[in-house]
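Below is one structure; the comments refer to it alone.
Every protein chain but one is kept in place in this view of the complex.
Right after this comes chain A.
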Amino acid sequence: MQGSSRRTGTMTDVHRRFLQLLMTHGVLEEWEVKRLQKHCYKVHDSNAPVEKLEDFIHNINSVLESLYIEIKKGVSEDDGRPIYALVNLATTAVSKMASDFAENELDLFRKALELIIDSETGFASSTNILNVVDQLKGKKMRKKEAEQVLQKFVQNKWLIEKEGEFTLHTRAILEMEQHIRETYPDAVKICNICHGLLIQGQSCETCGIRMHLPCVAKYFQSNSEPRCPNCNDYWPHEIPEVFDPEKETGAALSKPNRKSLRPRPH
């Protein structure tokens, strides 16, 4: 039997409950995760001191390592809020979705994914997505159906919709980054700062490098003359504010260089 519980880190009921509930919710924001942690402590072991979240999660991850799953922390591309999800590292394909969706639905997602990756802004218009509906594998899907399937993806936090355009939800990026980088090595964009997969971001108009909005925020924090780290040209975009968990309301954060204010995806 896997000696997972005998190796690094000990699983107690606190950790187990935490995992159960994290799994139930799928993806949680950092403040929700903290609250969840406190709840688990209260329920199981109210006298123990609440471990620091980072160590708590690291502890759990050391046990999950042998199972090829991990609690991953990601940062949402639009406003930099940290989110956590339990991801499966073993499989390279979209297998978490595979059990939930039909073949043609999965293919629709794949097509949407390709369009998003190839796009300049990281968004694919619903018109473009719907236009490929005839080419889907599996049962024939009508456009009306496809619209509903897209909404299903949004509800399940795989895609985000904004003004008729779709992009990847942070959760999808967390889960599928590996797969995306392997499947579309030429088309993917990478952030110049964190070297992670980039779907939405800002780009330098001179040399073309790209950066995530939260990475831009952190890099140019309190810098009155932001310059491209690569070619040193003046950075032409509005610098967003660093995500501050204290200022929970969206209005407090200045919006990045986008067409208009957008509602929170979560």
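Everything below uses one rule, namely that a contact is a pair of C-beta atoms (placed from the backbone, for glycine too) under 8 Å apart; a residue touches a chain by one contact, two chains touch by 3 or more; residues count from 1.
We adopt the following convention: contacts and distances are computed from a predicted model.
Entry comment: the absent subunit's protein name, as recorded by UniProt, is "Necdin, MAGE family member", drawn from "Interleukin-6 receptor subunit beta", "Necdin, MAGE family member", "GATA amidotransferase" or "Splicing regulator ARVCF isoform X2". When the omitted chain is restored, the residue from A:A48, A:L67, A:A187 or A:C207 that touches it is A:L67. Residue-wise, the contact with the chain that is not shown comes from A:Q20, picked out of A:Q20, A:Q151 or A:N232. For the chain left out of this panel, the touching residue among A:I57, A:V75 or A:L106 is A:L106. Across A:L36, A:I57, A:L108 or A:L198, the single residue that touches the chain missing here is A:L36. Interface residues of chain A facing the missing partner chain: 1-2, 4-5, 11, 13, 16-17, 19-21, 23-26, 32, 35-36, 39, 42-44, 63-64, 67-69, 86, 88, 90-100, 102-103, 106, 138, 156.
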